[in-house]
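What follows is subunit A.
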Amino acid sequence: MDITNYVVLAAVLFAIGATTVLLRRNAIVVFMGVELMLNATNLAFVTFARMHGDLTGQVLAFFVMVVAAAEVVVGLAIIVTIFRTRRSASVDDVNLLRG
Partner candidate 1 sequence: MNDVIGLAPWLIGIPLIGAAILLLGGKATDRWGHWLGVAASAASGVIGFILMFRMIGTPAEERSVDHHLWTWLSAGGLDVDLGLRLDPLSLVFVMLVTFVGTLIHVYSVAYMDHDPHRRRFFAYLNLFVAAMLTLVLADSYLLLFVGWEGVGLASYLLIGFWDTGRPSARENAVAAKKAFVMNRIGDMGLIAAMALLFAGTGALDFATTLSDDTLGSLSEGTATAIGLCLLLAACGKSAQFPLQAWLGDAMAGPTPVSALIHAATMVTAGVYLMVRSGPILEAAPTAQLVVVIVGAVTLLFGAVVGTAKDDIKKALAASTMSQIGYMMLAAGLGPAGYAFAIFHLLTHGFFKAGLFLGAGSVMHAMGDQTDMRRFGGLSRFLPITWITMGLGWLAILGIPPFSGFWSKDGIIEAAFIPVEGQPWRAWVFGTVAVLGAGITAFYMTRLFFMTFGGRRPRWTENQHPHEGSPLMWWPLVFLGVGSAALGLVLGVGGTFVTWLEPVVGHAEHHEPVLPVPVIITSTLVVVVLGALLAFRMYAMSLVPEEAPRGSFLTRAARRDLYQDAANETLVLKPAHGVARLLQVGDRDVVDRGWSLLPQVLSWFGAVFRKAQSGYVRSYAAGMAGGVLVIAVVAWLVVGLGGAQ
Partner candidate 2 sequence: MFPWLTVLIAWPLVGAAVVGLSALVRSRTGPASAGTGLARPLALLFSLVEVALLVGAFVAFDTGAAAEHQLGAVHPWIPQIGASYAVGVDGVGLLLVALSVLLVPLVLLAAWKEQGRDEVRLRKFVGLVLLLQAFMVAVFAARDVFLFYVLFEAMLIPAYFLIGGFGQGAGRRKAAVKFLMFSLGGGLIMLAAVIALYFLGIGAGIDPSRAFLVDELAAIDLGTTAERLMFVGFFIAFAIKAPMVPVHSWLPDVAGNATPGTSTLLICVLDKVGTFGMLTLCLPLFPEASRWAAPLVIVLAVISVLYGAIMAIMQTDLLRLVGWTSVSHFGFIILGIFTFTPLGTAGSSFMMLNHGLATGALFLVAGFLISRHPEKSQKISDYSGLRSVTPVLAGTFLVAGLATLSLPGLATFVSEIMVLIGAFGGSPAGSAGWAIAAIPGVVLAAIYVLLTYQKIFTGAPAAGLEGLPDLHVRERVVAAPLVAGLLVLGLVPGLALTYVNAPAEQSVALTTVDEPADAATEMGSDK
């Protein structure tokens, strides 16, 4: 297998994820975009680890998964709270950080 295919797949996945984050309003979907980006990165990590024969990349992928899991927990909790108070999960309704 040519290594390029993996890298291109990772890049495509990352782009899809990033586009999702930027374009979708629903917080859950935005969240899924973030997950997609994280996993695209994981894919790249694993690919290069294999290529260089160095386990560091794979170890990092595990770290990312752990962080992603934690992030999902916290993130979903926030989203649920926002939904409860606002009856909406649209990210555009939440702009309290406006300067």
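The candidates came about this way: all candidates are chains of the complex that A comes from, given by their letters.
Definition applied: a residue touches a chain if its C-beta (ideal position, glycine included) is under 8 Å from a C-beta of that chain, and two chains touch if they have at least 3 such contacts; residues count from 1.
Because the structure is predicted, anything quoted here is derived from the model rather than measured.
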item	value
Candidate from 1 or 2 that touches subunit A, complex-wide	1
Candidate 1-facing residues of subunit A, complex	18, 21-23, 30, 91-92, 94-99
